[in-house]
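Just below is one structure, and these are the notes that go with it.
The complex is shown incomplete by one protein chain, all other protein chains being positioned as in the whole.
The first chain written gets the first letter, and so on, giving A, B and C; residue counts start at 1 in each chain.
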Amino acid sequence: MVNAMHEWALAESIIMAVIDLAKRENAKEVVEIELLIGGLQTIDLEIFEFALNELKKETIAKNAKIRFVKQKPKFKCNVCGYEWIVDDLNKVLSEEEIESIHFIPELSHVFMKCPKCGSNDFDIVEGRGVLLKGVRIVK
Amino acid sequence: MVNAMHEWALAESIIMAVIDLAKRENAKEVVEIELLIGGLQTIDLEIFEFALNELKKETIAKNAKIRFVKQKPKFKCNVCGYEWIVDDLNKVLSEEEIESIHFIPELSHVFMKCPKCGSNDFDIVEGRGVLLKGVRIVK
Amino acid sequence: MSVDARIYRIKKTLGGIKNIIGVVSGKGGVGKTTISAVMSLILSVKGYSVGLLDLDFHGPSCHTILGIKDLEYEEEKGINPYRITKNLYFASIYPFVKDEYVPLRGKALSNALIEFLSILNWRKIDYLIVDMPPGMGDILLDIVRLIPNSKFIAVTTNSVLSIQTVGRLIKFIIDSRLELQGIIANMIRNYDTRARRLAEELSVNFLGSVPFDADYENTIGNPQSILGTKLASALKEIVERHIT
Partner (left out) sequence: MSVDARIYRIKKTLGGIKNIIGVVSGKGGVGKTTISAVMSLILSVKGYSVGLLDLDFHGPSCHTILGIKDLEYEEEKGINPYRITKNLYFASIYPFVKDEYVPLRGKALSNALIEFLSILNWRKIDYLIVDMPPGMGDILLDIVRLIPNSKFIAVTTNSVLSIQTVGRLIKFIIDSRLELQGIIANMIRNYDTRARRLAEELSVNFLGSVPFDADYENTIGNPQSILGTKLASALKEIVERHIT
């Protein structure tokens, strides 16, 4: 059910943060919200966008343009130093694993290993998930 | 006793790393070693330099010029966001505490608190201790 | 931009909870998980609405005590804690990881915690009991940072090894100006003197002792039987006297 999906929670965090930031800056209006969309979290962007638009209604951000910057998940191994990008999670993970990572991206440490040395001890360098990158306001 | 001080261990790490890096690059000679000297560790720079010079004798780095870049310890609180620099550790720490931090800089979390909110939960942003910043070689 | 948006939703979803109680010790194996789980059962049987949150991501085990095998979360603009009974809710990373190992460094642990807290939907419950991992790392520091109104119960055995580690932790709680409800001495065989002395020395409440109960192990996984143990009776008295 589209209206129940957890993307709503992610959107709610973003809108609450944007409103608070705007208020603290004494903004008249929020004109743009820039969001990083990391591919590891595999969010449903359509639903996420729908939720953002619903939630910003009747707020200081109601007219804000939302810009998404997509980022592929990139990892770096702490053991051997190898860096890699995953283009398609479906090639290395089961549906169930992708679902767990969808809720908590750090669980990629449970289900993924460094392709070179086999270690779970890597860093998620970029492309983790949803991130508030910038807010443009007018005062 | 100058010849026993633990600065020798720090110097040994540096020289071993420099030699290995130089070898892996097939260098003929190391001409410069740049070191960051973070103030939190309060090393005895004279002894440290003496040790470096002794240890690089008869190595590929024997003629290397050593450059020190000093850095004051800077902290950022994870709770309230406050950032601060400590100019003189003696003003906020006992001699014994400085000594513990001298051996393991992270023990500053045991003996220091955020000046604004009182939390031990801060990051050492810079000025932690000795760090190999760069090596200049000729091939 | 260094604002973590997730923290806003965490404050909101936890904002409606009357009492958030972290069960801590610094020391492992003293009974934090046991006391968290059994205390939650006791409170819920008494009619309070209760949440139990397992934050031991490296070794989640509340679900084992409660005998829950196939829990799945329902999505509802976030995820709803699993409803065990009509007034007992439960959240753990267990359904996501099952029996796989969970090797997470501190930074990842912290990020996982914040993500998890930010997508959970807690009702306006009376108690949220938080089962904390051992140590004084990212999970403890983040709970202190993100939920400054949480209260704590420190658990210790009567062994010197436990006493000294719990002592460190309690000093941290006090210095951080957080509310410590008191100390529970667990797995007591004959004496609880060291635990009582620790409470006295640090001027904190001694909430009571829970005996070592050899029969308890066989009730693990069966809440009804757990409630009949000597362990549960002792904990019930503590709950009645100090928590409700």
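We adopt the following convention: contacts are C-beta pairs under 8 Å (C-beta built on N, C-alpha and C of every residue); 3 or more make two chains touch, one makes a residue touch a chain.
Model, not experiment: these values are computed from the prediction.
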item	value
Interface partners of the hidden chain - shown chains only, full complex considered	A, B, C
Chain A, residues in touch with the chain not shown (by the definition above)	78-79, 118-121
Absent chain, residues of chain B that touch it	1, 3-6, 8-10, 12-14, 16-18, 20-21, 51, 100, 103-107, 109-111, 120-121, 123-124, 128-135
Chain C residues that touch the omitted chain in the full complex	26-30, 33-34, 58-59, 61, 64-65, 99-110, 133-138, 140-141, 159-162, 164-165, 167-169, 171-172, 175, 189, 214, 217, 220-221
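Rule of thumb we're sticking to: only the chains that are shown with their structure count from here on.
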item	value
Overall pattern in which the protein chains touch one another (line/ring/star/complete/other)	line
Label of the chain whose CA centroid is most distant from the centroid of chain C	B
Chain A-chain B separation of Cα centroids, rounded to whole Å	37
Cα-centroid distance, chain A relative to chain C, in whole angstrom	29
Approximate Å spacing (C-alpha centroids) for the pair chain B, chain C	40
Residues of chain A touching at least two other chains	none
